[in-house]
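A single protein chain has been omitted from the complex, and every remaining protein chain is retained in its original position.
The letters A and B name the chains in turn, as written, and every chain counts its residues from 1.
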Amino acid sequence: MKFRLFPTLVLGLSTLVLNGADTVKIALTGPFTGGSAPMGASMRDGAKLAIAEINAAGGIQVGGKKMKIEVVERDDEAKNERGALIAQELASMGDLSGVIGTVNTGICLSGDKHLQEKGITKIICPAAGSASMTQWSKAGVKENSIFRFAAHDGIQAQMVVEEAINRKLLKVALMYDSTNYGVSGRDDMKDQIVKQGNKLQVVAEEKFNIGDKDMTAQMLKAKAGGAQAVLIWGIGPELAAVANAMAKIGLKVPLIGGWPLSMSNFIDNAGKNGNGTLMPQTFIEEPITPKAKSFIEGFHKTYKVDRIPSPVSAAQGYDAVYIFAAAVKQAGTTDTKQIKLALEDLKDPVKGVIATWVKPYTKWDPADVTTHEAFRREQTVMGMVQDGRVVFGNDADRQRLTKAAMSETKGQKAAPKAKKK
Amino acid sequence: MSRPAARFLLTRGPEFLAFLVLAGIPLAVTNPYALGLLTLLAIYGILLIGLDVTVGYLGQVNLAHVAFLGLGGYAAGLVVLKLNGGLAAALAAGTLVGFCFGGLLAFPALRLDGPQFALATLSFAALSTTALNELEALTGGAQGLSFSRPPLLGLPLTPPAFYWVCLLLFGLVWLAMRNLLASKWGRAFEALRDSPIATDAMGVGAYRHKVAAFALGSSLGGLAGALYALNFQYLQPQSFVYELMVILLLGVVLGGRKNLWGAFVGSCLVVLLPNLLSNRHLFQAISALGFIAALAAGIRGLLKRQVRPFQALAPVVSMGILVAGGLKVENTEDWRKAIFALMLFSVVVGLPEGLMGFLEGFLARLFHVDPPALPAPAPLDEVLPPRRAGEGVLLEVRDLRRHFGGVKAVDGISVGIRCGEIHGLIGPNGSGKSTLVNVISGLYAPGDGEILLRGQSLPRGSLFRVARAGVARTFQNLQLFGELSALGNVMVALEGSYGTPLPLVLLGLARAEERRAQAQALALLDLVGLADQARAKAKDLTYGAQRLLEIARALARRPELLILDEPAAGLSHPDVQRLLEILRRIHDRGVTMILIEHHMDVVSELCDRVTVLDGGKVIAEGLPDSIKRDPKVIEAYLGGLPEADAPAPA
Partner (left out) sequence: MPSVVVAQMVVSGALMGLVYALIAYGFQLTFASSRSINFGQGELVMVSAFVSLTLTLHGVPYWAMIPCGMLFGALMGLVIERTGVRLALEQKSEGWILMTIILGLFFFSGAENLWGRDDRPFPTPIPSDPIHILGVDVTPLELSVGVGVLAIMGLIETFKRRTLLGKALEAVSTDRDAAELMGISARKSIMLSYALSGAVAALAGILVSPITTVGPTMASALILKAFSVAVVAGLDSGFGVVLVGMFLGATESLASFYLGSGWREAPGLILLILALAVRPTGIFGKAVIRKV
């Protein structure tokens, strides 16, 4: 039996031994296998792209010397239990500068407390429902080392409801999957309907399970209620089954929902039935800016794909690494607690592929989770599925971002100047 | 060192040492990750011991265990969250919920076996996940349930303290299970797996023991669930799904079924496997070791001709794939399930007894430990008191009928068995002899008619209740408990020797009773001449010895009426002589017997009276000598040939 324990100890100790003194050690976690792998793996690949760029340029300037980034990858398999164990492992490493990752809210709920206890800086990216941050305000945590880098469900639900109201619709059906993500999305949408003046009447509220293929019953209920739009919150390929069922029973109304509608498993499987579907996006795989162009091309080339499985996740993973690197540089140390302080007060703007980030985070305030949230309404746009790709849903967004990028390049030539927020 | 002391050290020493080492680790290592793994190790240990009860001892593939983990976990969580319960309340709630749901599922499910049982448990697991997901008001649905660990006696449960709690419970469960499995319960569980029919026929209710075993396993699942919940302090329904179930099965099977150490090793594997896979070099090293082991075992098995070529080759091929894959694949974690599958495949085919089963066999050869000496046989009079045969009719069968579709196997048979006689039952093949005794002994319910034992109606269609009423039987096609020793076979059937209530059994206070039962069983083995083979597994005995063992086992019921279904079938001549001798001795002790037999010499030598059946009807009855000359009997046997010689044995 002592032999069985031996690997544990070796694994535990090896992490202590291995720590090269001259690297910044970052852990990337998320589901790299299983159902939500497209998000987790795209995030990981986007992040590794950024890390490769930084390392190719010699690393991060920490204090007096350049340090390369060393990556620790952990697959949480979208399982809470694995997530909790991984968090414990990371928390015990001692020389870890920070963690970037996690797709599933459940894993934030089961694992992040171990990181919080040790004050290890984590940037949640790319997704996770609201509960991943509100758990800290509920607990009244004073010093919070958990940050989020994702368009949180609150913003997305706000945009989805706005879109329905802008289209002057009155009756909507709510569809959501039975995961934590789907259920909390439903609650966010209902909140927003109330907040935005109760202009929408919910005529059907239907759930579907992971793995369901036949949504006829749910869509019939929506149709029977006279729904003018289907607002949907879900995470997997079941979304496509909804679009297909709508086409089958002749429910020709817009499908609007959370950002997973932009993933390939929806777009491909819904085919032409998916056209016109709307969802909030932080990044559209269109080379409208030079930075976006080089990112998209870099990703395609490195990972030998012609379409990013989840562009949003990849772009967020990429930007999160740059923001983290900026914090390391500013802190001038690999100490995770110093990095946390730097993150809360980033002096220089960080140029990312989604936007140029100016003071993305501020000092944690338990009463206001947005202090540790990077995304605001203006970094999000409405995307739309069009013939197998996600394009800008509103042309105004596209023009706004193009213009912003142009003025930035101009501004850079003249003098570096902060712009947004 | 004295032998008992050495034995104690060798058999119990490792357990004790392991426990001490495990308990000491948190004092030396403060790494929370290692502590987390150890805690999980203890929790999974309990879980797998519970699973082993059904998978190992009952031999059924149980796919619902993960549901008990979940239900127990939720019960504990809710007790803490909604009722503000303490640690003890949470653990009790988890165990109780596991017990109740286990019992609930067991009633319908355990009437089935094999694939149907697996499917029923699979459905139950799916249903419980659905329920946990849908009962949002109670369980929080997909959002999950968060709560914090309650204090123990007012002191906060820090991670090391919680680990000690888990380890202590694991140790207690280990001890209790060991005591239980060494008692009549453990024997009954094993008997069930080998032959549920014989278990019933020996007056040990197969069904009720199955339900008890399943409920026991499930309550351990619930207890593990409660600890799991308090460990993670967060629960979500989708944690408890089929994939985890497969991993648990992997743990039990890899570790070794019917083996507490197996459950422990399995739990180590389950907990450490993800770490193993995330380190590529470690994985390559281990897969190479596995390959070499498979190769060595395969060659050895083939040379010794112990295994079929497939059994030797398949593990080598599958470990070979594992090695090749380990060298080629970049990210081993992506192939996690395939790796599980290959490892499991190799073990199931190559080492059906699991790692620990194999290792124990190996260690047993290395350190030869004598088993504790058996007690001296009890006096036969104590085990099988001579009874006065009494007067009149013991068993009366009136106009009994049993039809299968159009076949009238028993068609209106009336027969009376007098106290103290040996009553022969003969007839050509298909004449209804076996069906008749199957109906009497309760295997089949009669279609019509009455069966009276001492004037009291005998239970119908229940082997178990007929056995309890004082009728014991042997089987034409042997129904021994192959995995149990000869001694164990007899001990299963020993009526009235066991009275210790379950809690005391769990505490290990049934030893004296065990010794007494051993002595009694030995007396019976002595009677049939098998005392020197008491420790041999029943399946390893010679055919003749197996036949005799069936008789000894039936006698352990202290029956009023003993039904022997072709005891001499397939025996050599000297064995038949031995059998005759033994049957006479049994008869001398006042046991009434029904003897189905084809050997006419056995019949004429032993039987007081004979009934002849043909086509489901009685065609003759009387003394053996007069039967031999009865023309109807001769016609039935010889198809109407006019020769008046004795009918040839069939």
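Operating definition for what follows: a contact is a pair of C-beta atoms (placed from the backbone, for glycine too) under 8 Å apart; a residue touches a chain by one contact, two chains touch by 3 or more.
The model shown is predicted, which means the values in this text are computed figures rather than measured ones.
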From B:81, B:341 or B:380, residue that would touch the chain that is not displayed
B:341
Hey, which of B:109, B:145 or B:484 is the one touching the hidden chain?
B:109
Kindly state which of the options A:146, A:227 or A:240 is in contact with the chain not pictured.
A:240
In the whole complex, of B:10, B:23, B:119 or B:282, the residue touching the missing chain would be B:119
Which parts of subunit A are in contact with the chain that was left out?
33-35, 37-38, 178, 206-209, 211-214, 216-218, 220-221, 224, 236-237, 240-241, 244, 247-250, 264-265, 268-269, 271, 309
Take the complete complex as the reference. Which residues in subunit B touch the chain that isn't displayed?
59-61, 105, 107-109, 111-116, 118-120, 122-124, 126-127, 130, 133-134, 197, 242, 246, 249, 253, 308, 310-311, 314, 334-342, 344-345, 348-349, 352, 404, 438, 443-444, 475-477, 479
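Following the convention adopted for this analysis, only the chains that are shown with their structure count from here on.
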Give, as an integer number of Å, the spacing between the C-alpha centres of subunit B and subunit A.
52
Subunit A residues within the subunit B interface of the complex:
1-2, 4-5, 7-9, 11-12, 32-33, 74-75, 77, 79-82, 84-85, 88-89, 91-92, 106, 109-110, 114, 131, 135, 178-180, 182-184, 209-210
So in the complex, the part of subunit B that touches subunit A is made up of which residues?
14, 18, 21-22, 25, 29, 31-38, 40, 133, 136, 141-144, 146, 232-234, 236, 238-239, 264-265, 268, 272, 274-276, 278-279, 282, 331, 333-334, 336
